[in-house]
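One protein chain is absent from this view; the other protein chains keep their places.
Coming up: chain A.
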Amino acid sequence: MKERNKPILEVKGLKTLFTTKRGVSKAVDGIDFTLHKGETLGIVGESGCGKSMTSLSILRLIPSPPGKIAGGSVYFKGKDLVTMSEDEMRKIRGNEISMIFQEPMTSLNPVIPVGEQIAEALRLHQKMGKKAAWDKSVEMLKLVGIPSPEKRAKQEPFQLSGGMRQRVMIAMALACTPEILIADEPTTALDVTIQAQILELIKDLQTKIGMGVIMITHDLGVVAETCDKVAVMYAGNIVEHASTEQIFADPKHPYTQGLLNSLPKIHEDQDELITIDGSVPSPYNMPAGCRFASRCPYAEDICATHQPDLISHSEDVKVRCWKYTDKWTGKRDKEGVV
């Protein structure tokens, strides 16, 4: 990996709560990570673990009520986004930090030609004239690989296929050359061949523009393909944070191990896919100890009562598990349970 200087994005102890009639749900519960220029960070985890809420919290787009950023900070170029005024925040959104959404089918306004939607960001942030913005949006469509962009720009979203719409979304997000792109499951709604094209495109544009990318996904294949480092999320926490090679070669956290185990193996004849037993605890009723304890094959007494911290295991690896502390007795290993 290249030597990198100061991070452009630094998330510290970010906490997002949802208050509903059923109680308070900790959607994001104190997460930390950093992102450098030109780097791709993957955030992986299953549905409902807080991946999307993390990205929405960074841009302060949490639906409020019921959501609320309850603590922590998000430093972008030295400024804290959490305490910024709405006006300042608006200047950052789409201009310096952009986001692409999961559903290309519903993420575009159905009654406005796509070219105009791309032009909107340019006119908002760069105060471009109508003509200039339009020309630039045609250029952006060309950049994201849409054939006959002049014609396509005048079309409305329903005239475009899913893959093309996602390209339009990317063109919209990148129109103002942002420094950070947050891609929230950009390929989940697309079929596999289009997926590969879109990921290739994002990677390609990343090297051209030199932006940092946060890739939110539940697909470990996408992570392996695109990311430099990975944060694995479970029930609102980051449970493991390491480089991509490290995660795939030597996963530390039992949850990460479980995730990798559950991938279908291409060279083996599998009758049944491996799953992780049990289910995620209710966000309204989190256990006092480790959130993965009830599903963890290694769990000891301390796991049920005390929440472990995210500790540095080695230089590049951080893991939230008692197993890697001196509190760990390892008696189940010795007894040969596992």
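Following the convention adopted for this analysis, a contact is a pair of C-beta atoms (placed from the backbone, for glycine too) under 8 Å apart; a residue touches a chain by one contact, two chains touch by 3 or more; residues count from 1.
In this text, contacts and distances are computed from a predicted model.
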item	value
Options "Sulfate transport system permease protein CysT", "Sodium:solute symporter", "YCII-related domain-containing protein" or "Diguanylate cyclase": UniProt name of the undisplayed chain	"Diguanylate cyclase"
Contacting the left-out chain in the complete assembly, out of A:Leu14, A:Ala27, A:Ile69 or A:Ile92	A:Ile92
Contact partner of the left-out chain, one of A:Thr20, A:Thr83, A:Gln159 or A:Ser312	A:Gln159
Full-complex contact with the absent chain, from A:Leu14, A:Leu108 or A:Leu205	A:Leu108
Of A:Ala121, A:Met140 or A:Val319, the one touching the omitted chain in the full complex	A:Ala121
Missing-chain contacts mapped onto chain A	56, 59, 61, 65, 90-95, 98-99, 101-103, 106-112, 117, 120-121, 124-125, 155-156, 158-159, 169, 172-173
